[in-house]
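So the structure is just underneath, and the comments pick up after that.
Only a single protein chain was left out; the remaining protein chains are all shown in position.
To keep things simple, chains are lettered A and B as they appear, and every chain counts its residues starting from 1.
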Amino acid sequence: MEVLQLLISGISQGCVYGLIAMGFVLIYKATEMVNFAQGDMMMLGAYLAYTWINIAGMPFVLGVVATIVSLAIVGVLIERILLRPMIGEPPFAVLMITIGLGFMLRAFAGAVWGTETKAVSNPFSGNVIRLGDISIGYENMAIILGTVILCALLFAFFRFTRLGIAMQAASQNQLAAYYVGIPVKRIYSLVWAMSAALAAVAGVLVAPISLVEPVMGFIGVKAFAAAIVGGFGSLPGAIIGGLIVGIAEQFAGLYLPPGFADTTAYAILLIMLFLRPEGLFATMQKKKV
Amino acid sequence: MRFVLKTRYQQDINLFLHNGQRFWYALLALSVLAAPWFLDRFFLGELSLVFIYAIAGIGLMLLVGYTGLVSLGHAAFLAIGAYTHTWCLQRGVPLPLSILFAGLLSAVAGIMIGRPTLRMTGIYLAIATLAFAIVVEQLIAHWESVTGGYRGIVVPKPELFGYSLSGSWPFYYLCLACVTGCLFLALNLLRSPTGRALAAIRDSEISAQSMGINLANAKSTAFAISAAFTGVAGALFAHKLGYLSPDAFTLLTSIQLLLMVVVGGLGSLHGVFFGAIFIVLLPQLLAISRDLLPAAVAQLPGLEPGVFGLILVLVLIYEPLGMYGRWLKIRQYFSEFPLYRKSTHKRQKSYLRTERVR
Partner (left out) sequence: MSEALLSTHSLSLSFGGVRAVDDVSFEVMPGEVFSIIGPNGAGKTSLFNLISRLYDADSGDIVFDGQKISDIPAHRIAELGIARTFQNTELFEHETVLRNMLIGRHVHSRTNLFSELLFLPSVARQELAFRQVVEDVIDLLDLQSYRDQVIGSLPYGVRKMVEVARALCIQPKLLLLDEPSSGLNPEETEDVSHWIEDVSQDYGATVIMVEHDMSLVARASSRVMAVADGAVVAIGAPQDIQNHPEVRRAYLGD
């Protein structure tokens, strides 16, 4: 039973990694940029939720919508101000920009909301479902359900809408997409808005089970492990990678000496990179000459 | 503009291009040597720190600026150097040998992380090095018998042939000697076939391969040398800290090192020194500005990393060649005055060139 219990908390933690990893993948697929600040975007999402719900006093659902919208706007602004000038620059420079952005976001959050931890009011905390010997918290259920719904929405978007298909085209060949009339720049803004929205949802979902503080975005690094396991170019891969990392972490906590559970994600990351850097769902190949 | 007419091949491989350069560098060397006579303890200490950062910066520059491989985990090599050095000193190994060991062990660690990551480029490598640094940090925290864990360990005072080097003067000269040595090695490397091979890899892996460069070997070499320099810097850094604990070698340290080479100017050894000065001065400037700013702003938590981030972003967007690039432009402005045109250095717009092929 303990195993099952661990499995469930692993899955819910894995979903969080998966949500952040999907943010990475979304931006990477469309722009070949890696947003190192995705975890910090999630942190900002949690703080925005705190602002709308606890300070402004909005009802939960409205507050969540407000969080998603406001963070999406922040995402667009970041793209316009910081990343638009970097189109065509080496990937390394863009990566450094997002690292810098992460530092700025953390400093910003610390300045605005202070460094003491916050809690976001929500309808989940404290409620528990019991199935035999296992108990599942509502907040964990919310994470799992929220992730499933988001995945379905994203799948439908990329599969069936014109915009989603245009985004895929832009990601495969910027110049060609531009020539066939796809507004590449606007699509970039949209991608950032979408990944910010994803981060907002992740922030809202993770707030009940974690402390809201400026450094909570560091789990973004663990989400890299998820994205790498999934192959970095694949949205379902990101979720599956997240689940693998989340579950492995729970079991490492059980079987390994204390202190090592935290290293599990990085160990998986390194092992994955050494053995199969293209991930489980490869999309990358060599450059053409 | 000074035009050098080369008449012999030898001129190409000399370290200095012409006598003017020789003069200025000699002047610089003299003033650095004489620094202890006109700088007080504090500034001498800061200058030693500049040299230590510069050593690590040379290492990182060889990797990032010359080979085009990004490492987000150089704090790990700094840590390996620092702990190796401390461990050796504790067991009575003489200082020069101990510094050498620190460099060598870091180089071995560099190969260990470099070798398997060879097939990766760009972000994959960055993430791998990042994970490596975190794992090393965790190892240090948990391997208490050697590292003392979070309790930390005291670094023995530096000594050479029975003379203590822990005073600010001797330590300054120790750092100066190390940085000069490392600079000399790096300059030599860059004018040799291996140095050119590294630059070739940075600019085009495919054609480097077709030119007969063994990518795996060359990249391992780059990693090893880079890690070795950083390890040496770590050894000196240990003395500067006096007390080692894992908190000194975090992700922030890695980013700081990277910030140094980016702000200084990628692809130039001059840039390393500009960057090192910048990175040492920044906290001081912040400390001063804290007194001037209103209390509410000055007491902001996380101000320093935030300013780091801001500067990083601004440099990358507005001056991707860093301080050295700006310096070259200013020099050109004066030498071409009044003919200098701003558009000389305008960046060309370009489109994203995908590295993915279906």
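Going forward, contacts are C-beta pairs under 8 Å (C-beta built on N, C-alpha and C of every residue); 3 or more make two chains touch, one makes a residue touch a chain.
In this text the structure is predicted, and so the values were computed from the model without any measurement.
Checked against the hidden chain, the listed residues B:A34, B:M211 or B:I330 yield one contact partner: B:M211. Of the listed residues B:Q138, B:S168 or B:T194, the one in contact with the hidden chain in the full complex is B:T194. Residue-level contact of chain B with the missing chain is found at 9-10, 12-13, 185, 188-189, 191-197, 199-200, 202-204, 206-215, 221, 267.
Throughout what follows, only the chains that are shown with their structure count from here on.
If you check the complex, the residues on chain A that touch chain B are 28, 31-32, 34, 82, 85-89, 91-93, 95-97, 99-104, 106-108, 110-111, 114-115, 172-175, 178, 214, 221, 224-225, 228, 232-233, 259-260, 262-263, 266-267, 269-270, 273-274, 277, 283-289. Against chain A, in their complex, chain B makes its touches with residues 64, 68, 70, 72, 116-117, 119-120, 122-124, 126-128, 130-132, 134-135, 138, 141-142, 205-206, 251, 255, 258, 262, 300-303, 305-313, 316-317, 320, 349-358.
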